[in-house]
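Here's a slice of the assembly, chains where they normally sit.
The chains carry the letters A and B, assigned in the order they are written, with residues numbered from 1 in each.
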Amino acid sequence: QSSVTVFGSIDLNVTRSKAGSNSVTGMDQGGYLLPSRIGFRGTEDLGGGLSAGFWLETAVLPDTGASQGALFGRRSTVSLASKQYGELRMGRDYTPIFWNVSHFTPFGTVGVGGSSNIIEGWPLGLGSARTQSRASNSVGYFLPRTLGGVYGQLMFAFDEDVDGAKHQGGRIGYEAGPLNIAAAYGTTPAGGSDFKTATVGGTYDFGALKAYVNYLQYKLASDKQTNVLVGAAIPFGGGTIKASIARSDRSGPGLDADDARQVAIGYVYPLSKRTTLYTAYSHITNDGNAAYVTADSSPAGVPGEKSSGFQFGINHAF
Amino acid sequence: QSSVTVFGSIDLNVTRSKAGSNSVTGMDQGGYLLPSRIGFRGTEDLGGGLSAGFWLETAVLPDTGASQGALFGRRSTVSLASKQYGELRMGRDYTPIFWNVSHFTPFGTVGVGGSSNIIEGWPLGLGSARTQSRASNSVGYFLPRTLGGVYGQLMFAFDEDVDGAKHQGGRIGYEAGPLNIAAAYGTTPAGGSDFKTATVGGTYDFGALKAYVNYLQYKLASDKQTNVLVGAAIPFGGGTIKASIARSDRSGPGLDADDARQVAIGYVYPLSKRTTLYTAYSHITNDGNAAYVTADSSPAGVPGEKSSGFQFGINHAF
């Protein structure tokens, strides 16, 4: 009767990070595309192209064994899916806007080169918003995969009277051969204004090089952040060289100078489809009062001071 | 060597609930018989009709991904069972009195029609008692299933010097063909008095209609609550129409007027043995200072004011 898959990945590394004149050597979770996690999922064939399924996923900080946030706070959903009409999904899930930040960068959102390092308020959002990457109490709809490369999703999340919890968003993309592009938009009422996110990005695989580009804009009243990232992944020596340059342009009263740049380079080497060794170096230049850092285990960011990080580690998926 | 089953159910719905003049639309966990949960269990055949087994079960609130209470607070037990002599079970488990409230109602204890909505102090009990539905540090004995339809259990829970934690209770029932009846009694010392529960109920399946009836009485010193529920489940259109009427009669100094009534109606439609769609509407009339509501996501109850809830959702078991 039971058909549950236990899945996840454990990712650990040794990281040397610096912020201003302080430095720390320690272990950081998640340096290869995805944070560490363990989950339980399953699908049931209902016949006629229809299926039901569930997904429960826990964030793991394997350096200490601790979890992070709610027990199944990474994802907790139940779905009804039709091959022809798409999927209806309910629960706590990623917001549509999350996926561009995660997919259209060679480092994913994690590690010293992660695209989220210079995104303000990550993973919650600006002000009281808490929907930058995930939303609770959500109903989502996903297009079927029969539309000739077009994919997309819509999400509505109830606020249940909690400020910053309501969310409406959507994402539309096109994937064909070497090309994958997508745009997403989301909005969350937070403290009297709307926290709005717009993003467009894509990848193109030239074979000898896969190019990444992503553009994001967050806004809450007069507080605005624009992030642009370009990156590349180059097959080399059985593995892949990865590099990205990202820029954050913050604007708003007293915030205009708080910009930042991140340059990251790394190499990943797969021992198998499930196990990967990796190393990466990243450098963040903070202007004004910006105080971004390269790692969770980093010393606290120092406004206007540089931060850097170097790590090597292993990712093991199961 | 390992023979562990991962099991559970994820149940999510969209619920519109009202209390007095306030209303909320949101998601509520558990609307179909059982709350959402995930667990791990297994049995080992020891030969000669003897077996050992364990059961660890976690409460899941899938709308946010959070758990509820202790990690395996729904149930955490180890058992030695004999086909001939019955089962000895230790750990945290349901109290015998719980089962009538859950089984002898068409809606179970959950959702807008749940039988527990108008039970005072649920799921802990009156005063400092914490044994209305489960007890920690318990030793339980279950009759074998070879007694011609008679079933039953006894439980003793140690208090370990915590007021309201000690429990003694038992349940005896008879199931044969269309008939299932049971009575249970339990007592817990709480704050100098005994929190006492007595309950008797049953179901009879006429084929075209399954009838439910349950009577409960809770007492702690002069504080008393008597709940009566009658319900019906009627096969219709491939699914089942469910309805119940319940009444709470509270008595005690300053409590005599705090009565309530709940009327609930719903329809469940199975897509498979494991996946069920459902909808339900319920209405609670509160008298005096009674302030019961129909859903966890409901606005706070308003003393003496009506509450109602409407929901539709999906339950997926695995």
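Here is the rule we use: a contact is a pair of C-beta atoms (placed from the backbone, for glycine too) under 8 Å apart; a residue touches a chain by one contact, two chains touch by 3 or more.
On a predicted model such as this, the values are computed, not experimentally measured, just so you know.
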For this session: Since every chain is the same sequence and 2 are placed, give me the total copy number for this complex.
Result: 3
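Following the convention adopted for this analysis, only the chains that are shown with their structure count from here on.
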Seminar exercise, completed: Here the gap between subunit A and subunit B, centre to centre from mean Cα coordinates and rounded to Å, is 40
Problem set entry | Of subunit B, residues touching subunit A in the complex | 5-7, 10-14, 24-27, 38, 58, 60, 62-67, 71, 271-272, 274-275, 297, 299, 313-314, 316, 318
Exercise. Which bits of subunit A are touching subunit B when the two form their complex?
Worked result: 1-4, 6, 40, 42, 44, 46, 50, 52-54, 56, 69-78, 80, 90-92, 136-139, 158-161
